[in-house]
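I have a structure I would like to understand better, so I am pasting it below and will then ask my questions one at a time.
Of the protein chains in this complex, all but one are displayed in their positions.
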Amino acid sequence: MSIRKTLLTATALAAAMGTGTGAAWAQDSITIASWGGAYQEAQRKAWFDVVEEELGITVNEDTTSGVADVRVQVASGAPTWDLTQQGNAGCALLDSEGNVEPLDESILSIPGIPDEFKGEGWISNLVYGHVIARNDEVFPDEKPENWVDFWDTEKFPGPRSLRKSPMYNMEVALLADGVPMDELYPIDTERAFNKLREIRDDVAVWWSSGAQSAQVLQDGEVDMAGLWNGRAQALTEEGAPISITFNEQIVLADCWIIPKGAKNKDLAMKAIEVMSRPEVQARIALFINYGPANADAFDTGVIPEDVAKGLPSHPDNVAKGFYLNEAYWVENLDRLTQEFDFFIQE
Amino acid sequence: MNDVTKTTGPANAGPDEAGPQGRDHALPISVRSLTKTYGAFHALNDVSIDIRNGEFMTLLGPSGSGKTTLLMVLAGFVRPDNGSVKFGEREILLLPPHKRDIGMVFQNYALFPHMTVADNLAYPLKLRRVGKAEIRERVERALDLVQLGGLGDRGIEALSGGQRQRVALARAVIFEPRILLMDEPLSALDKNLREQMQFEVRALHDRLGITTVYVTHDQREALTMSDRIAVINEGRIQQVDPPRKLYERPETFFVASFIGETYRLPVEVADGKASLFGQPVRTDSPLGSNAARQTLILRPEMLHIDEGAPEADENQMTGTLRQSVFQGDSIVSYITIHGDHEIAVRSQHRSDRSLPEPGSEVRLSWLVQDTVILPGDGRT
């Protein structure tokens, strides 16, 4: 009796979800893990809903806290995630470790996504930038517009904030020292650290989370900072006197990987394909201050022009900056983090 | 009483004795009009008392009587509302405790648990900047004085109750104070040890000749040890007298009933003559009051059952024997006086004497000099 009743309920539920016959519904779902919070909510509205409708499947959600999760899942032999969001560096690292499924050629050949945004087993979906933000009340007229200005403590006095990591800081130090954007890699670390040393005493806060970078700007603890554009723009929208420049921005992206051995690998591939299309990609900009990874998304007309101009992946903005070299950091992050930790404690 | 109480005044401490040398051994204490209230409660109510040089004075009273408060005022731990306390000629009421230079033994000994026995004894000497060699010597002597020689290196925890008591005593006198205060120091000891220590404390006092103020609620202890006893009740001094006089000549009902067992019988007084149920009662001193209704104080051991007529120096009364109980060494007779007063009389058993029949009339005699009559009916 009770078994039959349970079956009935399950069938009814499946029917209500519009996923076709009750017998097949368990097959037709995938689990996606992303960063959670407002970020994942935007992804749900922009992408996951579309995937569910288009493929007639259910997208279950989970959250990840980084590459370690993926390693553990793959090592267990039966990953519970079919698709996972990671930073590009994480994707490249997992790919090099053999922890991801290679992507279909059809996905990697999707037009509009630049080569910097994909590897054999990963593809970017969402773009953000590391930019200069400054307090307009402190600098009402002339503002720091590039990293040379950021380093100029005579012309622009006041405390600054930078990320507590060698990543980004090595690059911007070299820019401040006059190295052109296309000659940064491989990084001359000694030169970078020497340049960083010049500004170290003016860096009041080495931020370690996005929230912290926004908070020190908002509280006036620092007058300028290098931080993720979304965080700074959120402050601007709240009415804080903060502005950003995409000049010399570092173009960064998050990406999809399919953990090695994922149960619904094929469905996951299909989901990536759907979410990488320009018109689907474009939707993300409607829900959060991050841009689509597919440049063709800007030609779909989905994104209003004024919104598009504020996105780091807008072709104009990309042209002002440069792509982070993920491969370099996969190689050097560990070593340089130790050096950097020593440097800030000196 | 025993002979210890007869040894009054400072003993002669020769030059070889452990006692202080080359200075006055003791100071008299003069307390005037001391008052201390806690809210509506009078802990001390206009207390005045003189304690003589070298005297062993005991403050005796029930708990809450004010005896400990008085001691604490002397030590400087309680600030009175008003009054004066002089050690010798010096007013000390405004001096902080550490400048009063008096020894004190606490009820729970208050030995420093983080110091050895020797360190405890040396502590007051160190505070007085006595040289190291002299400290060692005096600690040795003090330990010998209280028969604890060789135990200097012990921790306090390793000592028995009696040993702790002795250490506390030695510590209180090692710096040669001229006044010693003791706050129920023996109350934590068992009965045998307590009796032994009573002698030792008294002997120490006699040896050092130090003015001692001793607080206790134990009347027997007070009687055994003291030169004089001050009985305190409800913040007032009731009577200050040597033990024997206090016992035999109580001046208040409280003193009479607090010390020893007493019976009270109503007497009527007219023209300076007292009579008990119509029978005259003689006293060896004039009555203190002319009030008509007064009270006769009797102690069981003063009474004896008499078959003949009263002797010249005796008072007598009659009563009805209700019951006699044979207890081996003694016989207890329960006697009803004048219908509604019951008295128990203990008499020695003698095989040549038979027990009176219950219901028979007996006569009770007591010495005229033991007769105490206090004004009032004794109901307070």
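To keep things simple, chains are lettered A and B as they appear, and every chain counts its residues starting from 1.
As a working rule, a residue touches a chain if its C-beta (ideal position, glycine included) is under 8 Å from a C-beta of that chain, and two chains touch if they have at least 3 such contacts.
One rule holds for everything that comes next: contacts and distances are computed from a predicted model.
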item: Protein that the absent chain corresponds to, by UniProt name, given "Branched-chain amino acid transport", "ABC transporter permease", "NADH-quinone oxidoreductase subunit N" or "Carbon-phosphorus lyase complex subunit PhnI"; value: "ABC transporter permease"
item: Omitted chain - touching chains that are shown; value: A, B
item: Residue touching the undisplayed chain, where the options are B:T116, B:S187 or B:Q369; value: B:T116
item: Sole contact to the chain not displayed, among A:D266, A:E279 or A:D341; value: A:D341
item: Hidden-chain contact residue, picked from the options B:D50, B:D101 or B:E234; value: B:D101
item: Touch residues of chain A, complete complex, unshown partner; value: 66-68, 71, 90, 93, 159, 164-165, 204-208, 212, 216, 219-221, 333-334, 337-339, 341-342, 344-346
item: Interface with the undisplayed chain - residues on chain B; value: 75-77, 96-104, 106-108, 110-116, 123-124, 127-128, 153, 155, 157, 171, 175
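Simple rule for what comes next: only the chains that are shown with their structure count from here on.
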item: Geometric centre distance via CA averages, chain B-chain A, whole Å; value: 92
